[in-house]
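Note that one protein chain of the assembly has been removed; the remaining protein chains are unaltered in position.
Our next item is chain A:
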Amino acid sequence: MNLRRDVFQAIADPTRRAILLLVATQAMTAGAIASNFDTARPTVSKHLQILTECELLKHEQNGREISYIANAKKMKEVADFIEPFRQMWDDRFNKLEAIMKNYKK
């Protein structure tokens, strides 16, 4: 539960969401990621650290360089957050529909 909350805080930040988009399909080094932002490099490093801690990013060691790539499995889990909410509304609306159908008669 705590981990999940962290994941949600992680993607609440626009810079972190932009980072996830950048590395969604390709691995990039911290330097290459940082060059896409006006933000100071240490700030970007901090974002990378947070994303890595909640397992939204994986890092790969290539010789001396570390590159980052989005963790597809975890991203899927985040997308699923919406499902219980959708289910709740669907249940309510199904009930509404059933009640009103009887009302017609």
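Criterion: a contact is a pair of C-beta atoms (placed from the backbone, for glycine too) under 8 Å apart; a residue touches a chain by one contact, two chains touch by 3 or more; residues count from 1.
The definition used in the following text is that contacts and distances are computed from a predicted model.
Its record in UniProt calls the unshown chain "ATPase", which is the match among "ABC transporter permease", "Ring-1,2-phenylacetyl-CoA epoxidase subunit PaaA", "ATPase" or "Na(+)-translocating NADH-quinone reductase subunit C".
Shown as candidates are A:A24, A:I66 or A:L96; the residue that touches the absent chain is A:L96.
Listed here are the chain A residues that touch the chain not shown: 4-5, 8-9, 11-12, 14, 17, 81-82, 84-97, 99-101, 103-104.
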